[in-house]
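Comments concern the structure below.
A single protein chain has been removed from this complex, and every other one stays in its place.
What follows is chain A.
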Amino acid sequence: MSIPETFKNVEESSPMSRRDFLGLVAAWMAASSLGCALIGLMKFSMPALLPDIPKTFKIGRLEDYPIGSEKIFEERKVIVFRDQEGLYAMSLICTHLGCTVSKQVGQFDCPCHGSKFDAMGRVKAGPAPKPLSWLKISQLPDGKLDVNAMREVPMGTKFNIQNRVG
C-alpha cells in the first residue's frame, strides 16, 4: 500500500511533524526543569550557615604571657607561645587528616599517622602535606587579644605591642 499523496508531502517538506516537535519540546522542558530542581536540591544539603563554635576567641592580655611561656587552648586546638619577639599562635590540627597533634619537647607529634612537626610547625616526617598553620592574633579596643583560627598568617609572624605602636 503506497502512502497517500498528502502525507508524503508533509514528510518530505518538514523533517519532523508539528506533533512530534511539540512533544519533544515538552519532554525536554520537563527534563531540564527536573534537572534544575535537582541541582537546587543538592544546594539544599550544603549548609548555608556553619553551626560550629565561633573561630575567633579571646586569649587574655599580652601581660598574661611572660616571656618563654606557652598556653594550650584545648577546645580550640590552638597553642599560643610568647618569646622575646612577641606572641604567636599555632593551630594544633594536623594538616594531614585533622587529628590533634600533641606538644612534645621542641616538636609536635600526630597520633593518627605519625606526622612530626618541629617547633615552628614545619613538617619533619610523616604524611602531612603542609606545616601547621600560624594564626592571626589581633588586639581588641579594650586591650585584650584574640586569635582568629580562620585567618592564617605566614610562618614567623609574631604579635608585638611595641611593633604596633611604633
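The working rule: a contact is a pair of C-beta atoms (placed from the backbone, for glycine too) under 8 Å apart; a residue touches a chain by one contact, two chains touch by 3 or more; residues count from 1.
The working rule: contacts and distances are computed from a predicted model.
Visitor: Could you check which of "Sugar ABC transporter permease", "Sulfate adenylyltransferase subunit 2", "ATP synthase subunit a" or "Cytochrome b/b6 N-terminal region profile domain-containing protein" matches the UniProt name for the chain that's left out?
Guide: Listed in its UniProt record, the absent chain's protein name reads "Cytochrome b/b6 N-terminal region profile domain-containing protein".
Visitor: Which residue among A:Gly114, A:Gly143 or A:Gly156 touches the omitted chain?
Guide: Once the missing chain is taken into account, the touching residue is A:Gly114.
Visitor: Using the definition of touch stated at the top, determine which of A:Gly98, A:Gly143 or A:Gly156 touches the missing chain.
Guide: Once the missing chain is taken into account, the touching residue is A:Gly98.
Visitor: Tell me which of A:Pro15, A:Pro47, A:Gly106 or A:Pro141 is the one touching the absent chain.
Guide: Among A:Pro15, A:Pro47, A:Gly106 or A:Pro141, only A:Pro47 touches the chain that is not shown.
Visitor: Which residues does chain A use to touch the chain missing from this display?
Guide: On the chain A side, contact with the omitted chain comes from 45-47, 50-52, 74-75, 77, 96-100, 109-114, 122-127, 129-130.
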